[in-house]
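A short write-up of the structure that comes next.
Just one protein chain is left out here, and the rest sit where they should.
Here is chain A:
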Amino acid sequence: MSDLPPYPPLDPTTYDLIIVGTGVPSSILAAAASSSGSSSVLHLDPNPFYGSHFASLSLPDLTSFLNSNSLPPPPSNTHDFLSVDLVNRSLYSSVEISTFEPETLEQHSRTFNIDLCGPRAVFCADESINLMLKSGSNNYVEFKSVDASFVGDSSGDLRNVPDSRGAIFKDKGLTLLEKNQLMKFFKLVQTHLASSSTEHDQTAVKVMSEEDMESPFVEFLSKMRLPQKIKSIILYGIAMLDHDQDNIEETCEHVLKTKEGIDRLALYITSISRFSNAHGALMYPMYGQGELPQAFCRRAAVKGCIYVLRMPVTSLLLDKETGGYKGVRLASGQEIFSQKLVLDPSITVGVESLPSLTDQQKETLRVLVPKAVSSKEKIARGICIIRGSVKADISNALVVYPPKSLFPEQLTAVRVLQLGSGLAVCPPDIHALYLSTVCGDDNQGKTAVLSAISTLIRPQVPEDLQTDSIAENDTAVTKPVVIWRALYVQELVKGEFGGEISSTSSPDGNLNYNEIVESAMKLYEQLMGNKELFKEETENTAEEDDGDGVEIED
């Protein structure tokens, strides 16, 4: 920090809301709060980039972010307030980074935009997309479709996820009867959704009984006489479940009810037809996921939110008498005051300052006090920079390995997202491959991720052995080669509302942002009272002429 230029003092020094960290939930809050028109918002981030744990970074930046340790708090001296030191606690463990071709990376060093929270893609009908459209931040991001999705197994075969009428028609792997069964199931879901959208209509025929809706989804699928192959595709390739649904007794806490399963299918199905120029359910923002928080931040800035990057918050300022929250001290030494404060999930109170606090003060800080981690689960993530593609002729693709598909002990699904230069995240002919799986401990997660990696890609072989191994195994030649690899395990932190001081969520283990967006919206409600999140103010997109005419050009 010593090499940074001296900070110019901020003005004004009092705000309604200070938000620290520019991750997706923080950025949504900032945009929403500034759009409400009645709040002044200061948005800070200790990092020199937007996005916090949701950022897209160059490879060196990513490496240093993953390895960053908590900074020792500078000595604080204030007389007017009680000062509590804040520390930045790393969410990452077991970080392991290997570079196999430094010269290739050097050559393209500026062309990587690598996501910290990968693999992540958005459904076209995602809540995050609705929010972008509603807030107008869609004007700052462009998306492209993820071309294909597959379900894989240990043999290395990737089979298409037949997720639409057209895809079922074209699928080569399904028998005619399976096509028929799958389509019938989709239609049933569709009829169910159509009938439930005209709800409270007593005459409407219930396509699925209440009983069915409460039963485990996997049992419902069996009841529909769907074969195992198709069940697995639906559960893990479409509904994007993490936990094995087949051994219900063992994993009872993770069993998905039919109702929830149907909701997940509905999201997928609506996504497919949402945008005329998208083909498929999923899409990905150009230049990386880091563009999403940035888009919300830009929206917030337009609405008057003040942004300061490279500005860590070193301590909290509490009222000496009441113990109530007053403001924060910045790394620049300046003291800034606000009604409310929202902090990044990695910020906690320094352990050494805890014992001296009164109960009253602890109550104010309660969301920051490290407690026994509520969720035992973590996310193991992997990033591989590879030359070649996991599937010929396809650049952007999602691959799902259902539980037990890679090795018998595999407990959770591993999701893999390959992205190419068309998305401006890496140089041509090179792909970024993201992997993740939910895990109970670091080892278990890394084992699953590594297993998926070894199924999909070829390790770097020392020069002298190379020719032999190629001759020995022909199929290996078509597999891509790894150039750079990162493995890390990320802690899951849930956002919390704490009155004056609240915190936001860390990236979760899902493919999309729906749960994160939901929690951000809930937090906004709690912070602002029941104020509407983004009034419909941005109808600047021209509606399509819905006449029968078409554009004709020579």
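Here is the rule we go by: a residue touches a chain if its C-beta (ideal position, glycine included) is under 8 Å from a C-beta of that chain, and two chains touch if they have at least 3 such contacts; residues count from 1.
One rule holds for everything that comes next: contacts and distances are computed from a predicted model.
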Options "Geranylgeranyl transferase type-2 subunit alpha", "Nicastrin", "Ribosomal RNA-processing protein 42" or "Tubulin gamma complex component 3": UniProt name of the undisplayed chain
"Geranylgeranyl transferase type-2 subunit alpha"
Among A:Ile28, A:Leu241 or A:Met283, exactly one should touch the missing chain; which is it?
A:Met283
Which one touches the absent chain: A:Thr14, A:Ser209, A:Gln228 or A:Ser273?
A:Ser273
The listed residue (A:Ser421, A:Gln460 or A:Gln526) that touches the chain absent from the view is A:Ser421
Considering the complete complex, identify which of A:Leu59, A:Leu86 or A:Met132 is in touch with the unshown chain.
A:Met132
Among listed residues A:Thr14, A:Asn180 or A:Ser209, the absent chain is touched only by A:Asn180
Among A:Thr111, A:Asn510 or A:Gln526, which one is in touch with the chain left out?
A:Thr111
Absent chain, residues of chain A that touch it:
49, 110-111, 113, 129, 132-133, 138, 141-145, 164-166, 168-170, 176-177, 179-180, 183, 186-187, 190, 193-194, 197, 269-270, 272-278, 283, 286-287, 421-422, 424, 428, 541-544, 546, 548-554
